[in-house]
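A single protein chain has been omitted; all remaining protein chains appear in their positions.
Right after this comes subunit A.
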Amino acid sequence: MSRLGTPFLDRNEHHPLEDYLRMDRIPHIWCPTCGLGTALNCMLHAIKKSGIPRQNIAVVSGIGCSGRAAGYVNLDSFHTTHGRAIPFATGLKLANPKLKVVLFSGDGDLIAIGGNHLIHAARRNIDLTVIGINNFNYAMTGGQFGPTTPEKARMTTAPYGSFEHPFNVPFLVDSCGATYVARWTALHVRHLTNSILEALHHKGFSFIEVISPCSTVYARRNRLGDGLDLLKYYHENSEIRNGINTRKCDITFQGRLIVGKFVDKEKPTYSDTMTKSLSEALGDRYVPYQGPMQGKNGD
C-alpha cells in the first residue's frame, strides 16, 4: 500500500492526452466539480481522433473561466480579448484557409459581449468550429447574470432571481444560418466528443453548446449543491431529441433539457461565396488566396 492507501498510482505513466496539453500548466485553475475540464477533455479527445495534423489546428478563446482553455492546450492557440474570439478566429481562417480553427469560450464571451460577432459569423457561414460553454453566468467575474441565465435563477446581480427571457442558443445560431448545431451537457461525454469530431469535419459554421456546471458561483448561489449534483440533474432531466426544431430548445430553471444534434446541413461557406462572386466578376484576374504557403517560396 502506498502512503495514500491506494496501490494504483504510477507516476511514470502518462495520460493519453499529455501531448495535447501544456502539462507545465496542469493542474488548471478550474474549481473542483467544474465542468470546463470535462469539456476540454472531450475537445482534445475529438481533436486527437480527427487525425487532423496538429500544425493545422488553432484553438481560440475569449476571456472568462472558459477562456482559459487556450492556455492549456499544446496546440497553436490564441487567448483573445473579451467577446472577440470570433473576429480573431475569422482573421486566422481568412489568412490561412487551410487551418482548422476551433473556438472554446464562454456564454458571456460568445453570446453576450460577443453576440454580434456570433450572429454574423453564423450568417456568413464562416468555416469555424465553436464550442460554447454555457454555465448560465459570467463566472469568472463573480456570477453576474447574463443573456443565458435561466429565468428565476439567482445570481450576484439578480438577488431575487433573473426576470429576463434568456436566449435559446441553438435557435439563435440556427436562425442566423449556422450549418451544424448541437447541444450536450458535460455529462454526455461520448455524444459531445462525437459531435465535436463531426463538427471538425464539417465545412461551415458549427456551434456546439455545452451545458456545463459552475459549482462555485451558479450552483452555490442557487443552492443546487455542487457540480456533481448538476450532473445528476442533467442525467435525470436531459432528453435526446436529434433533429428537433431548435425553437423547442428553450431552457428553464432546473427544467427539462433538450439535447442532441439539431442541424447538420451543407451551404456555401463565406470563402466559397467570395470566390464564386469574385471569379464571376473578374474572371482570370481573380486568383483565390491559398494561404501563407503561397508566398515567395510557395508559388
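By definition in this document, a contact is a pair of C-beta atoms (placed from the backbone, for glycine too) under 8 Å apart; a residue touches a chain by one contact, two chains touch by 3 or more; residues count from 1.
Going forward, contacts and distances are computed from a predicted model.
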item	value
Options "ABC transporter ATP-binding protein", "Molybdopterin synthase sulfur carrier subunit", "4Fe-4S ferredoxin" or "Cytochrome b": UniProt name of the undisplayed chain	"4Fe-4S ferredoxin"
Residue of A:A95, A:L228 or A:L282 touching the missing chain in the full complex	A:L228
Identified contact with the non-displayed chain, of A:P16, A:G142 or A:G291	A:P16
Subunit A residues touching the omitted chain (full complex)	1-11, 13, 15-18, 21, 26-28, 30-38, 40-42, 45, 187, 189-190, 193, 226-228, 231-232
